[in-house]
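The excerpt is restricted to a subset of chains, each kept in its original location.
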């Protein structure tokens, strides 16, 4: 089970999502069709194999509507799921459980989808020494949760935002008059706990960057051949990150070039949902 | 161009997303590498063909960091984009524009991805008389935006939440003792501006539902043959909605059975991002 | 007892109301005059006959200041109260109870006032087949609570906001070039779970609207005679809603014209408070 975010961070998101679904009138259907006080036992399970993430969101969503609900977690965040695997069993007020169901599943399906896709990338590079990492291409307002889901899938996080690492991209290079001057400006500006990464788009620019010794160099859209050349030139002095158009088809070959890190935007921007459902016992 | 949501609804989301990315220290890289007061001209364009949505989010993100930015929208929400098509041209403070870039693209790419996938489904059923609709399987906190993107793609919205229509599902049926009693309870409970939909999973249950005359009946995971039978039995008295495992491969055949509406969860829960970028002039 | 809104919707309102009253210094009087740790037993009761609503708000207000308070609800939301009837008995920290008192009573009195006035309208039309409904003339920020109070009084809710039903009014008619074109535009624009209502101000306009078969037609400020004529012309094909200047004096006669629904703005915009107090045992 992967270390999660504290409830104090997650709970406001879950409550806002419930309010979004309940609207100004509450769950018309459950109030109409279900007797007050009725109880329901049900099970969250996955229709497909994958990796689960977001169990804490599911739990908080149900408890927000029924603080006395009994929830038994069978598979915690980061666990691999076989198709059909049960994730949790719940016994709760029937109206509350059905009112929370969609919100709980929206978190669980989306985050598990990210964890599942991440795990596929991580497994694909197993044994190569390359690490898989995410990007900042996350859903607005859900970055903390989605970065958590990436960790559940076995990958590492790239920076969390604009303020926890420097990442010099082409427009910064253009503004600073070259990747070298840009790195020097960054070194002069930031504190001793901030790593500096520079993006380069050619071997020539790589050499210019290497001369300034940043912590990390991102090799943007390099061919396999150029990636290998970059690894050779860097001689282990900086961390090399391959980036750009990485897919499950291409990732292993990229990893085998010897780069240290491969960043994959698709982990968060294009992961399909993992199909999880709630089945009444 | 599709009618958008008012800024008063969108702006808090955009500002929260910017705050999420700026964190506690702001954009370390742009501050370090770009001179204060420098200006930048750039263009948002799509690397692939698709349908754009979220232009208003992009605009608000940039204006939040540079209220004097000049933004010319070339393709409004709902417009079809050829690969390479320009969406907007921007001239703004360089630091502000680069600091807003990722947030703007995260909204634009995700919402355009939804609009693009939606449009593919809508086009696939063209001429059949069936309408495509979304579900409540949306990203938590972004439902209003994602439902808007679905409209940009040419489809209709299913209900917005638990309080604007009744949707009787299997668990409600079980609790009420049958789909008939459930519909009767709903009719007795809700106001005159609330539509009532009931989900059925067999032709037998369809007959039971038809006897109570709800506004809409959802045919859940029906075979094509059963869908046709359902259309025949309903005789136009209720709206029929096909649901469950609809894909681009299967949607036209489903539409050709004569159902009125086809709901597709994938529109919002599994749409890949549309690859949009910001290119400096 | 009427089905309530989930605490997740109500609690932020209650906490904000407490914060509004406590200000930046807390309850100066209770801190000064009451010993820390003192306990108090008290009873909420109504000085006049009526219908109670908002018991959940009262409960949450007290629990917010004393999570260990013991609160026994004697009359739940929707219950009829005789003058003097006890609503709840509370045993709590004395400072906490007195600090929460005004906030609890402000919710309880206002919502019970709405429920009480609503019940008077509902009782006045008993046996006629007409339903009483509210409007969107609610207190800003309290719509969910006030619509709940209307349900507690035995009436139905009109739409919750601008997005859960179409209501074509005179200005929309003018903009669209007639009630007929307006209804056609609405049908072409909205999803299959949205009801469409059109307001008409004359029998001539009623005919124009009937030709387009909306779900509901609102008869605005019609005389009793015209209401009867409208009922005759509609022949049960649409729901007819009478609206405009409805009072307890006039409502029964309106109901007896055969209209289906009577909407009453006064339920929420002009209901006097129900006089409820907290009496120490």
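Residue numbering begins at 1 within each chain, and the chains themselves are lettered A, B and C in the order written.
By definition in this document, contacts are C-beta pairs under 8 Å (C-beta built on N, C-alpha and C of every residue); 3 or more make two chains touch, one makes a residue touch a chain.
Everything numeric in this text was worked out from a predicted model, so none of it was measured.
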Item checked: Given 3 visible subunits, total identical subunits the whole complex contains -> 6
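Heads up, the rule we're going with is that only the chains that are shown with their structure count from here on.
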Margin query: As a quick test, compute the distance in whole Å between the mean CA positions of chain A and chain C.
Written below: 44
Check: Taking each chain's centre as its mean C-alpha position, how far apart are chain A and chain B in Å?
Finding: 22
Next item on the list: Indicate the whole-number Å distance between the mean C-alpha point of chain B and the mean C-alpha point of chain C.
Entry: 32
Note to self: I need the residues of chain B touching at least two other chains; which ones are they?
What the structure shows: 160, 163-165, 190, 194
Note to self: Applying the document's contact rule, which stretches of chain C touch chain B when the two form their complex?
What the structure shows: 131, 133, 156-160, 163-165, 190-195, 197, 215-216, 239, 241, 260-261
Notebook entry, point to check: Of all residues in chain A, which touch chain B in the complex?
Noted result: 13-14, 16-17, 20-35, 38, 40, 94, 98-99, 102-103, 105-107, 109-110, 113, 136-143, 160-176, 182, 185-186, 188-190, 194, 265-266, 269-270, 272-273, 280
Next item on the list: Can you check the complex and tell me which residues of chain A touch chain C?
Entry: 15, 18-19, 22-26, 31, 36, 64-65, 95-96, 99
